[in-house]
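As you look at this complex, bear in mind that one protein chain is not there, while each of the others sits in place.
After this line comes chain A, so read on.
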C-alpha cells in the first residue's frame, strides 16, 4: 500500500520554481532517502510533506488521505530536525510530552508513551534534564523520541545527523536503521551525505533543481546511474569520465584507444555518436591482470594518497585526470609506472547531448 504520495507538486518562492511538477510515491514501511546537493529542493520537499510550507500546486496524500491543506499536526507525521529544535526551557520529558499534551491525551497514556519511547532510545536517565545539559548525540535521540511518542505512520528526517561529529554520526546512523527495522514505519530522510543515503535507504531519490533525477535502490543507483549527474554525484572519489565516439558495432573510440564494449549492457543496443565513458575508481584493475581486459593502458602515478583501508592514486590517461582506488596495502609511490585495466561491464556510458545512460 502507498504510504505517501506526491502528485504534480509545484512550489514557487516568488518567481523561483523550487519544485517542478514533482511526482513521488512511497510504499508503506519504506525508507526513502532524498539525496542532493544543497539547494536542490530536498528539504523544501520534506517541509511540504510536513505541511510547514504551502504548496503552489499539486497534491499530497498520506495514507490515502489528501492532506494538501491539513495542519502539520493532523497529517500523521513526526519530524526530526537538523538542529534538534528541542524546547530549551522544558525538560526532556516536557519535550517528549508537549505534542501529546497539545493533542489532549489522558495523562496515564502520555506517561506510558514517553516511557516506551525513552526505553527504545535508551534516554530514561535523561528524562528530568534540560536539553542544555545533553550532548549532541543525546539531543538528537530526544528529538527522535519526540517524533516517536506521537505514534505516527510517517517519520520525516531533515538532515538529522549533519550537526554531529563523524563517529557519533556513524553510531546514530546504525541506530536509525535499527529503529526502522524495529518499528517498520515509513521514513523519509533528507541528506546530502551519500554514505547515509546508501546505507539507510530502501530507495534513494536523487534530486537536482527541484526534479528527481533517479529513484531507485542504492545498488541500482551505484551500478546503473541513470544519467551523468547521478553517476558523478554518487561515489567517492567521483567517477572518471572520458569523451569518446561510440560506434554501431559496439565499440568506442577514446582518443587513440579503440575499445570493444563486450559485456556492457546497453539500454537499447549499441549507439552511434559522441558519448561520455564513465568508470568508477574502485573498479580499476592494476598490474598484470589488466592485460586480460578489453581496455588496458599504461600510465604513471602522479599523486598517491594512502588512507589505510585503501589507497587513492591520481594519474592521467588520454590527457584526462584519472582516479584509481585500490587496496590499502598496495605499495605504490608517485612516479611509479602503472598498468591500468578497465572492464566495460562496470562502465557507465552516457549520451553527450542528453547526458542520459545509453
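Definition applied: a contact is a pair of C-beta atoms (placed from the backbone, for glycine too) under 8 Å apart; a residue touches a chain by one contact, two chains touch by 3 or more; residues count from 1.
The definition used in the following text is that contacts and distances are computed from a predicted model.
Asks: Pick, from "Two-component system, chemotaxis family, response regulator CheY", "L-serine deaminase", "Carbohydrate ABC transporter permease" or "Nitrite reductase/ring-hydroxylating ferredoxin subunit", the protein name that UniProt gives for the chain of this complex that is not shown.
Replies: Matching "Two-component system, chemotaxis family, response regulator CheY", "L-serine deaminase", "Carbohydrate ABC transporter permease" or "Nitrite reductase/ring-hydroxylating ferredoxin subunit" to the record, the invisible chain is "Carbohydrate ABC transporter permease".
Asks: Of A:72, A:237, A:270 or A:306, which residue touches the hidden chain?
Replies: Residue touching the absent chain, from the options given: A:72.
Asks: Give the residue, chosen from A:37, A:52, A:195 or A:320, that touches the chain omitted from the document.
Replies: The missing chain is touched by A:52.
Asks: Which of A:14, A:64 or A:88 touches the chain that is not shown?
Replies: Answering carefully, the residue with contact to the hidden chain is A:88.
Asks: Residue-wise, where is chain A in contact with the chain that is not depicted?
Replies: Residues in contact with the chain left out: 47, 50-52, 71-74, 77-79, 81-89, 98-99, 102-103, 146, 150.
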